[in-house]
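The structure under discussion appears below in the form of structure tokens.
Apart from one protein chain that is not included, each protein chain of the complex appears where it belongs.
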Amino acid sequence: VIVFTSDFGSRDWYVGAVKAVLAERAPRVPVLDLCHGVPPGAIGSAAFVLTVNLGLFPPDTVQLVVVDPGVGSTRRALALRAHGQFWVGPDNGVFAPFLAEKDLSAVELDVEKLAVENPSSTFHGRDIFAVAAARLATGDKLSALGNPIQELKGGEPWWRRTPDAILARVLWVDTFGNLITGVPSEVLREFAPTPQVRLANRTLTGLRDSFHEVARGECLLYIGSSGTLELAARDASAAEAVGIQVGAEIEIRSA
Amino acid sequence: VIVFTSDFGSRDWYVGAVKAVLAERAPRVPVLDLCHGVPPGAIGSAAFVLTVNLGLFPPDTVQLVVVDPGVGSTRRALALRAHGQFWVGPDNGVFAPFLAEKDLSAVELDVEKLAVENPSSTFHGRDIFAVAAARLATGDKLSALGNPIQELKGGEPWWRRTPDAILARVLWVDTFGNLITGVPSEVLREFAPTPQVRLANRTLTGLRDSFHEVARGECLLYIGSSGTLELAARDASAAEAVGIQVGAEIEIRSA
Partner (left out) sequence: VIVFTSDFGSRDWYVGAVKAVLAERAPRVPVLDLCHGVPPGAIGSAAFVLTVNLGLFPPDTVQLVVVDPGVGSTRRALALRAHGQFWVGPDNGVFAPFLAEKDLSAVELDVEKLAVENPSSTFHGRDIFAVAAARLATGDKLSALGNPIQELKGGEPWWRRTPDAILARVLWVDTFGNLITGVPSEVLREFAPTPQVRLANRTLTGLRDSFHEVARGECLLYIGSSGTLELAARDASAAEAVGIQVGAEIEIRSA
């Protein structure tokens, strides 16, 4: 299987063009669209999507990841082997959060080894990454696609501790208006078992087990389906209710 | 075939995560996305989508329906057999409009029978419904998934009659701005063969056969491709022209 994640959205032909290349070069390999709604260029949000869905895919899955604000610059193009799966995408930190150094095997993609002619300078998803993903999906080894490298670019952390709080970025605002952070339940359990978040117009205290513990329209904190702290409003959009967007920082204290 | 309908939208990884579970557990079964743009939590709109597309799918199709504002509450999780197809989703009225009691066979999904461990409390689409759909698609019987139940939750009607009018909810506003009701052409024929709808800034009278019977930008009433009353504007958005949203009520009189 090839799993495809990008910030291409649902409006353009970019997803279709990449899948046309995959269909031509790996015609028998099913392609699964994991997510194309990563906010444009949001590397940390993309890394989060990859991390929380890591366990859904079988060994040897090829994950094609095109969130690539540096396309056409000197950023490297990568293919990796990690967590028993293959990963193809830019070296911009998108793979950083879930790669431990020890299990990593990586190459910098080489246009000549890929036999790609005249790739565009703005659509490596179609012209380079899709070709590499198809090659891996049809049995090629990493070494056939490029030259080994040791260190990858790091990513920005999803959260950090201050002396008396956890500062967490909002990594995602979903269709329902839920605000999703990357703070795992284990971290909360240790540092803020009864978390408290102060917003402009309200203070939320404690974790709820389900939306139905609060009244309609009310906000709540809970551990979402990705195992991290989320802020939602029952039958309403928390993003609208609290006026917060992707990238905003939330301060979590222990009540 | 598994047919998948939800209110997950096109932005998040939720559709992808459900399809990953289906791919793992029913790898040879094709999945067709019917619609993921149901307005968040709009049970009646989802029921409408299922109803109008019922005839497009062959016998034994498994329809997976995740429009589930009550996830995590005490609402039951269902698998059904009706209209020669299987249906999996929450017991919130989403299946009500097209289920006659006589042809119904239903079970309440049982997490132990499904062998699901630690389902999240907010994403039953991935953790429970997808598993049940995959089981049905690979040959399991309803009885292997849960325990028989008799009565399902009813749904809100799409329209109702008053002494001198039909009151119809707008169930859908499509990409073109067309306003779609659930009033079937037969009902109009009987009670309002020349329907009249008064809006803030105009009155529409009579059914048109095609958009091209009115001038550009003008509104019209017609029987849409789903066999029900719609309100559109030629080469323009009726939703913008008349300032109406999903859930609004339209009064239809006989001219």
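For reference, chains read A and B in written order, and residue numbers begin at 1 within each chain.
Following the convention adopted for this analysis, a residue touches a chain if its C-beta (ideal position, glycine included) is under 8 Å from a C-beta of that chain, and two chains touch if they have at least 3 such contacts.
Treat the numbers as computed from the prediction; the structure is a model and nothing was measured.
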Give the residue, chosen from B:P30, B:P193 or B:G206, that touches the chain omitted from the document. B:P30
Contact set of chain A toward the excluded chain (per top definition): 7-17, 19-21, 23-24, 40-41, 69-73, 120-123, 126-127
For chain B, which positions touch the chain that isn't shown here? 1, 3, 5, 10, 30, 32-37, 49, 52-53, 56-58, 172, 174-176, 209-212, 222, 224-225, 235
